[in-house]
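The structure that follows is given in the form of structure tokens.
The block that comes next holds chain A.
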Amino acid sequence: MSSAEVNLLTASVKQYHYKLKAYTGLVNRLIIAQMLALVFSYVGATGMMSSGNDELTVTVSTYSASMVIVFSIFWIITIAITLTTKQYKKIELPLVGTRISGNLSDVGFLLTASVYAGMTSSLFGVLLRIIMYFTSDSSKIVFDEFSLAFPDLLLGMVVAILYMALISAMAYCTGVLAQVNMAFVIIIPVLIFGSLKVYTNFMQSVFKFYVGETFLPLFALKILFTSLILFGISLLLSNRMEVNR
Partner candidate 1 sequence: MILNTDSMKPIYVQIAEWLEGEILSENIKAEERIYSQYQLAEMFTINPATASKGLNILADQAIVYKKRGLGMFVSPNAKQFILSKRRGQILGQMIKELVMEANRLDVSESELNKMIENVRKENEEET
Partner candidate 2 sequence: MGVIQCEDLTKFYGKIKAIDHLSFKIEENKITGLIGRNGSGKTTLLKMIAGYLKPTSGELNVFSGKPFNSLAVSANSIFIDDTMTFPDSLTLSDILTEVAPFYANWNSSLANGLFDYYSFNPQQPHSNLSKGTKSTFNSILGIASRCPLTILDEPTTGMDSAVRKDFYRALLKDYLEYPRTIIISSHLLSEIEELLEDILLINQGAKCLHLSVMELKELAVGIRGNAQVVLSFVEGKEILYQEDFTKGSLYVVIRRNLIEQQFELIKQSGLELFPVSTDDLCIYLTANTKGGIGDVFSRG
């Protein structure tokens, strides 16, 4: 008998590669979600402003890819949660590894998905502009933001990816909690949302902490730190869990 020596990192990387192949099909759902969001963004502009007097009415419809990003965030929430379900965890069983390597490979997959979803959803701003260019009279299109500045595009991608990472970490952690005990899914929202005052305060402080941050490096740091904590909690929680009962 030769005893195979494996370290945690190699096992995690192998599982990550396996999962990447196993779950790429989830991209189809992302594409559908993004396409639908595009239709909404185009048909019902995200914002509208009307002004006028008796003889004139001026309507300014505002467009952005925000809806696509929001839909992509919903997508990543659903996959982060499904990854924690027993049905999906069973896929790890024939593979060499532990709960930690399983979690690490999940995190790797979610980060990859975040990068992919963040990139594609931000690029939808470009697609939306091109569609507008060909379908609308140019004298109706406001040039200022139409001429999307490249640094802004990159900034949007980075921020979208960071948001996806944060939200996937939150969703994954919630999923793991639900696996540990279904009661958490009820208890935690009750604790947080139980009192409306606490809820508003909580949401406001969360909002201020992330959405209110206007300095990119600090924002990135906050997100990375929070995601790390959330993934860490998930890892510790699931490390003691039994599988495939």
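As a selection rule, all candidates are chains of the complex that A comes from, given by their letters.
Here is the rule we use: contacts are C-beta pairs under 8 Å (C-beta built on N, C-alpha and C of every residue); 3 or more make two chains touch, one makes a residue touch a chain; residues count from 1.
From a predicted model like this one, the values you see are computed outputs, not experimental measurements.
> Only one of 1 or 2 touches chain A in this complex; which?
Selected candidate: 2.
> Mind listing the chain A positions that touch candidate 2 in their complex?
So the residues of chain A in touch with candidate 2 come to 1-8, 11, 14, 18, 21-25, 87, 90-91, 93-101, 239-240, 242-245.
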